[in-house]
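Notes follow the structure.
The complex appears here minus one protein chain, its other protein chains still in place.
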């Protein structure tokens, strides 16, 4: 049940986390420009409210599975941005020891089970993690983030059906930014959208504004409570928009400029800011939060840039126990 | 639009085809018992009205894709039962030269694109064939038969969405016999059934009694006409039952006996017979049709049994043009 | 010590492991009714449907959910019914299970067993007969095991379940009824070949069902005075290089025989390794021709490796 009176501190915290995600990803742009981030990086600038509004309702022992666009989810779940930046720069101390990069960012300690380079793959990992939760007798839940493009892959059907028939504690979050790479998703997606698909598989679904962290937070709070109570899987379709291209280097010329400009007027950070100002937070306090976020990520950037490379013998470690390379 | 006054000759033809399918499959049981059919054979005894009610509305140049339970579809589409029996016995003159057997029975000459050993695979082959139909400028259509178990595989979602977004001339027929091997499908299928899933993907769906060849014939006639007219894909969920086990050798002890007995009271052949008798066909004429069917299939059995084995060098042929085995 | 068949040996191993470790669960189609070959018969009764999970026909989800489970504290055993159906879950096996530990820098392991009943069996034709073990040996992160006897199925399935890596575990469908002794508390180490016959003239390396064919050939050859050293690798990754190389160096002749297609089969890896390491080695590989498996019995028989084929190859190498 959406709470009409969110606590100001909670909104402030969400605002701060969104600022931190945005500042982190701005540093990823800079890192790419400076040749420090070598692989493709997919940014969630404009979509921060989804990661924050969802993860703000989770415990550390709840888990999330993500997709290729995972920095926001990872930070919102509590990972250390410096270790993440080291990962993206391929350095010693990277959160995945430099082996994964942006597309495989993960932090199991905080319940972040990994980004994924395969669209839709996280859905099945999430239902499996939910099976563990259930078998191990916890009341933790699992959240799975994926994009609007993933609803056309087989694992969407198989994973949602699976969660339903085994009544697993999963929240599926379809983060709809209207595009899958260069393709406007609705042109290649039959039927009336992700929520209808989920319901056809027996999973109750809600549709929400993914740029309003306040209402999203409240809505997700209710969903998480229901799932934690044993009610089985739920589905959430959130509508949002990515401000920049599919990857850092994509100029995104396939999108009408007016559409992009219009979408930017619904920037989730600006909206939270407007709410906070309306409700008595001082501009100077908000400014300090934004500056702190930038400082934090700037420091992460510099530490990562100055970090050493991984030790070369590590290339052979963590492959497998039996039959590992010599 | 179901035609309330089916022509008696048309029903008689359907009756005859159903009798031929049943007689063929009885010979497959005998062939299995006598060690002539070596591989697994999946029979459609009890489901004949589906194959006949659907294929009776198709032209020779229309095509069908089938699943592992494909004898009925193949006969209804016009294949030669003797060549089919030779195939099941692995003999010279087999419809697939003895290389396929029951699970890969096919007759491209009559538009039967093959049974398939992989549940759900035919769905994608059907949409591809429909793409050819459209590209080649015909107004032929493609029908895809699959079971209730296939709706839980990824290709169901991918194939139906594909047919929708490219507006392809396909009729999807979900032949629901309530079981997938030993499993009662509804126990492992979320949501409100195949038709709802199809509609969630934007494909209009109908549900029909799969044991009543007369109403099914009329319903399918309308669907085929719509698709041929360019209306795009449609979905048909037909409810039926298999009288015997999943394969010839399966005793099917996982089904309550009462359920099986009740289902047998809805035998599609008996129902067509009752209709015909009620509408003036003579018992003796129906009897002759049944006897003719048995004779035909008995002859197919004997010719297949007495046929020679394939020539051994043929084992290396029809693999590929470039890089074929020497 | 007791006599049991290959199928039951696997079942007993699984049941013993499940009794000892409540985090183990098995998942696959029709498991509640014993599985398609009866290898799970009675297990649902003992362990309940939460641990013997009967799955919808969703190979990707069967496999993918097992990866998710393995990453988060439980130990799944995946039953894929026929190795051919694993092709509906390859992304989950190769891009997810095999790579997760490495990609995440060792943050989690992926302890799971992927059972894939393999090989030719009763005219099952092209989509139900494949032997694709070579594929999995080529994928970093995977362990690959192919037992050929009841004792090995018992010992190796236990080892696979206990191991923290994703193990592709390929039983041969034609061996289910094979009876044999399974010593009490029997253990087998993954990566160790079994020596079936010692000899000095030629080394034969094989695995899975072809083990039995090669043993027949070995006995026939012994009668005509050719002394064969015969190994069943049992696990293909890791494989017992030391053992094979030492024998090949001793005999100077090596034959690798397997049911899979010869071209690009794992026999190529064994043969190439031996040729790199043992100077002057004579060698031959035996496998299926590069054709899909035909249905008709006489055609299917032409694909099978026989004792005669092996004997012929030994004679040509002499």
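Labels for the chains are A, B and C, by order of writing; each one numbers its residues from 1.
As a working rule, a contact is a pair of C-beta atoms (placed from the backbone, for glycine too) under 8 Å apart; a residue touches a chain by one contact, two chains touch by 3 or more.
Keep in mind that what you see is a predicted model, and the values were worked out from it rather than measured.
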Listed residues B:39, B:154, B:232 or B:245, member touching the removed chain
B:154
Missing-chain contact, candidates B:23, B:113 or B:248, resolves to B:113
Among A:99, A:164, A:228 or A:271, choose the residue that contacts the chain missing from this document, as touch is defined above.
A:99
Missing-chain contact, candidates C:15, C:41 or C:90, resolves to C:90
Pick out which of B:11, B:36, B:88 or B:121 touches the chain that's been left out of the picture.
B:121
Residues belonging to chain C that touch the chain removed from view
84, 87-88, 90-91, 94-95, 98-99, 102-103, 125-127, 132, 134-135, 137-141, 237, 260-261, 263-269, 271-273, 275-276, 279-285, 289-292, 294
In terms of residues, what is the contact footprint of the unshown chain on chain B?
63, 65, 94-100, 104, 106-109, 113-114, 116-118, 121, 123-136, 154-155, 158-159, 161-162, 165-166, 317-323, 325
Could you please point out the chain A residues that touch the chain left off the display?
38-40, 87, 90-91, 94, 96, 98-101, 103-104, 116-120, 149-150, 152-154, 180-183, 188-189, 254, 309-310, 312, 314-316, 319, 325
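What we mean here is this: only the chains that are shown with their structure count from here on.
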Which chain has its C-alpha centre farthest away from the C-alpha centre of chain A?
B
Among the chains in this structure, which pair is joined by the largest number of C-beta pairs in contact?
A-C
Interchain centroid distance [CA atoms averaged], chain A/chain B, Å:
46
Starting from the mean Cα coordinates of chain B and chain C, work out the distance between those two points in Å.
36
Averaged-CA centre spacing for the pair chain C and chain A, given as whole angstrom
40
In chain A, the residues touching two or more other chains are 154-155, 158, 161, 165
Going by the touch rule set out above, which residues of chain C reach two or more other chains?
55-56, 58, 60
